[in-house]
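Apart from one protein chain that is not included, each protein chain of the complex appears where it belongs.
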Amino acid sequence: MRLRTRTAYAFLTPYLLVFLAFWIWPIVNSFWLSFLNTRTANWTFNPQVTWGRLLVDPAFANALKNTLLILVIQVPIMIALATVLAVLLNSPALKARGPFRFAFFAPVVVGEVAYAAVFRLMFNEFGIINKLGMTAGLPAVAWLSEPTAAMAVIIIALTWRWAGYNAIIILAGLQSIPDDVYEAATIDGVSKFRQFLFITLPLLRPVIILCVVLSVIGTMQLFSEPFLITNRGGPGQATETLGLFLYRMGFNTFNFGYASAIAYTIAALAVAISLLNLWIGREREQ
Amino acid sequence: MAGVSLKKVVKRFGAYQIIHGADLEVADGEFVVFVGPSGCGKSTLLRMIAGLEEVSAGELMIGGRLVNDVEPAERGVAMVFQSYALYPHMTVEQNLSFGLRMTGHDKADIARRVTRTAGILRIAELLQRKPRQLSGGQRQRVAIGRAIMREPKLFLFDEPLSNLDAELRVQMRVELARLHRELGVTMIYVTHDQTEAMTLADRIVVLRDGNIEQVGRPLDLYDDPDNQFVAGFVGSPKMNFIPARIVERGEKGATVELAGDRPTRLRQPLTGPAPEAGSSVVVGVRPEHFGEAGKGDADLSVAVDMAEHLGGTTFVYASMAGNRELVIQRDAEHRADAGEITVSIRKSYLFDESGKRLR
């Protein structure tokens, strides 16, 4: 390959300009902003009101707690479900594969607003979920005004929206496992369930870890669901997440400095948890 | 008018040097083949001539003009690639004419050249097909056709036949030779297949590890190799190499003793100085240079391990004392399947420890 710096930059420059202006510069700028008091006419250096406040702000602690709670409960449930779905969808015995795929993959194309609206309506006190529950003899639940129930709704909604997305990724991983591995195991008399346990899962580990990492990053910036389904993190602040807290600080009270400190906390946590996942899932020397 | 001249040409990729100062003169109209094992630098050298790789140091001239910094298109060369490099989304005709169309060439002239090229290669009926509708041999023709379209002064071929099956390869070899005769232009051809090199080349350039080992006409390389590497590379099956020791040196040659528990002595005529007695050397014998016992320079007793009978000839795989594997070519009257046979060495070469030929 010849050295062609000028040609290369002719191709690269248009994208590079956008990339630098709207991604790299904001990343740097955000870090600087997080040390500024932006609530005065002239923004001044005062980390005490940003990073300092973060340490003692009960609202931040609450948002962090809620986010981690969702992370710890929802991500494992969803990834397990997605793995099972992918394996079942990949089963040669499955008939009507097309409709089944559609059922689980369709939520991937549904926008946050549309699905949030539906879930909010379904879990309305007089909504279809309670109506169905009462038909089955269950008591009505005030889904959106009970803190625990509201959290459950967020988790259910997220799982509905994202399980299929992860199943697509895991399915791609499954299909890259060569058939002869299973054929050899079948000849050796290994049961299907044991094949799943000792062949499929270990080979899928990198893909599953990828899904976990993506889900962690997604959960750390969870915003639309609590914003729209549980009406801005309600009841009270029971479902306020870090993303929503950042939005409130940044765009309701226009405290850009503090919001930037929150943003960097979100990023640091996302990166840290992702690295932790990668470390746990690293290839071990036998 | 389109000879190629390389003077101390060097190629580096970062800290790695791939070509270590190549010197070569290719005459106008000559068919030169670069041959060598993979990684020897033959393709890199060809791509430098094409202008696809920069020359790190030295001078590269085409038709007497220094082209180190000339763009590929301005060098007046055409290149045929190993993978054919046909554009799958274009018809044969579009493939042939793509380069000329893209550089604003006259339309009538493009049409004329398409007709001429299709005629030369007998592919007129394929012009409207897409590459995936063609057989391997047909694709190969189109790839060559694309080079012909440019009416170049210099053709470059990068292992063009290695994706074809054996039969087609022989057929295309004949076609290429015909093409060279008809067009009369300079061709440089890269291959790792010594048979292709022997049959096509006016002259062969043998490369190893970025160095030119020897340049010469095919039979000169076969008859008179400069070193052990060239001797081993040219000729099929490979030349046998037997470790030996000088036992006596005289004015016009030396006597060597082949390694093994039944020592065989062999007299080697030399015009140059012989190494001292006791020094290690290698004796090379081609499979076809073994003969009937008693009719050569020395006799050798070997145990037959296996024999491949091809009909007219038989290749005997045998081991001599010391478990050294040998390949021996026998004719139809002297087939051997098993047991011990005695053969003579009719012709042999002597190499010193570094592999250099002793003449």
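A and B label the chains in the order they appear, each numbered from 1.
Heads up, the rule we're going with is that contacts are C-beta pairs under 8 Å (C-beta built on N, C-alpha and C of every residue); 3 or more make two chains touch, one makes a residue touch a chain.
In the analysis below, contacts and distances are computed from a predicted model.
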| item | value |
| --- | --- |
| Protein name, per the UniProt record, of whichever chain is missing from view ("Alpha/beta fold hydrolase", "Sarcosine oxidase subunit delta", "Carbohydrate ABC transporter permease" or "Sensor protein") | "Carbohydrate ABC transporter permease" |
| Option touching the unshown chain, where B:L6, B:M48, B:I62 or B:M79 are the choices | B:M79 |
| Footprint left on chain A by the chain that the document does not show | 1-5, 7-9, 11-12, 14-16, 18-19, 21-27, 29-30, 33, 85, 88, 91, 93-95, 99-122, 126, 128, 131-132, 135, 160, 164-165, 168-169, 172, 192, 210-211, 213-214, 217, 220-221, 223-224, 227-228, 231, 243, 246-247, 250-251, 256, 259-260, 263-264, 266-267, 270-271, 274 |
| Residues belonging to chain B that touch the chain removed from view | 47, 50-52, 71-74, 77-79, 81-83, 85, 87-89, 98-100, 102-103, 146, 150 |
